[in-house]
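I have placed the structure first, in the form of C-alpha cells, so that the comments after it can refer back to it.
Up next, chain A:
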Amino acid sequence: MDSVGNIIVYFIIAIAMIFFSFKAVTTRKILRAATYLLFVLLAVGVAYFQLGYQFLGAVQIAVYAGGIMVLFVFAILLTHKPNDKSGLIDSHRRAWGITLAGSAAVVLIFALFYMPLLHGASLMECMQSGGEITMKEIGTAFTGSDRFQYLLPFEAISVLLLACIIGGVTIARKG
Partner candidate 1 sequence: MDLSMLWYLVPSVIMLACGIYGFVTRKNLIAILISLELMLNSADLNFVVFNRYLFPGSMEGMAFSLFAIAIAAAETAIAIAIIINIYRAIGNTDITEIKKLKF
Partner candidate 2 sequence: MFENILIWFVVIPVIMMAGLGLCRNSNMNAIRAVMVVCSTALLGLSVWLCCDFLRLRGMGVDDEMLFTGSWMWYEPLNIHLAVGVDGISVLMLLLSSVIVFAGTFASWKISPLPKNFFLWFALLSTGVFGFFISIDIFTMFMFYEVALIPMYLLIGVWGTGRKEYSAMKLTLMLMGGSAFLMLGLLGIFWHSAPAGGQLTWNILEISHNASIAPEWQYMLFCFTFVGFGVLGAMFPFHTWSPDGHACAPTAVSMLHAGVLMKLGGYGCFRIAIFLLPQAANELAWIFIILTGVSIVYGAFSACVQTDLKYINAYSSVSHCGMVLFAILMLNTTAMTGAILQMLSHGLMTALFFALIGMIYGRTHTRDIRQMGGLMKIMPYLGVCYMIAGFASLGLPGLSGFVAEMTIFFGSFQDADLFHRIFVIAATCSIVITAVYILRVVGKLLLGPVQDEHHLALTDAAWFERFSTVTLILCIAGIGCFPNWINETIQHSFAPIIAAVQSAAL
C-alpha cells in the first residue's frame, strides 16, 4: 500500500506526461509544442525523484529541461517567425500516424501486461529494498573501472561529445 501522497503525485505526473505529450505532438504552434515538451520533461524529472533517483532527476531537469530546451527555443526562434502556424495535417497522414502509434502502443502494452517477471510489488516495497542511491556511490561508480562501474563509458562519451562539437561546428560553419 503506497502512501496517498505518492499516489497523488503519481497521478499528477502521469496525467501531465500523457496530456502534455499529446499536446506537444498535436499543437500547431511550434513554440507551444516546445513548451509542452518542457512540461513533459519536468514531469519525467519528477517521476525520477519519486522513484528515488534524485541525481538523475536533477540531471534530467538541468540538461533536458534546461539545456536542450534552450537549444530548441533558439532553433525555433532562428527558423520561425512569431505566430507561425504549421500547416494542417492531412487526414491521411494522421490516420497513418494513429494506426502506427496505436499499434505500437497496443503491442507494447500487451507485452508489458503479459511479462512473466511482472510482480505486483509496490513502490514502497521497492524503495525499501533498494533505498536511495547516494552521490558518493554514483561518483565511485562513474570513476571506477570494475564491474558495474562506468569509467570507460564515461570517457567514451566524452569523445562522443567532442566529436559532436566538431560535427556541429563543421555543419554550422559557413563556406
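The candidate set was assembled so that all candidates are chains of the complex that A comes from, given by their letters.
Following the convention adopted for this analysis, contacts are C-beta pairs under 8 Å (C-beta built on N, C-alpha and C of every residue); 3 or more make two chains touch, one makes a residue touch a chain; residues count from 1.
These numbers come from a predicted model, not from an experiment.
What touches chain A in this complex, out of the candidates 1 or 2, is 1.
Those residues of chain A lying in contact with candidate 1 across their complex are 1-2, 6-7, 10, 14, 17-18, 21-22, 24-26, 30, 33-34, 37, 40-41, 44, 47-48, 51-53, 55-56, 59-60, 63-64, 67-68, 71-72, 74-76, 78-80, 86-87, 89, 93-94, 96-98, 100-102, 104-105, 108-109, 112-113, 117-124, 126-127, 129-131, 133, 137-138, 141-142, 148, 150, 153, 157, 160-161, 164, 167-168, 171-172.
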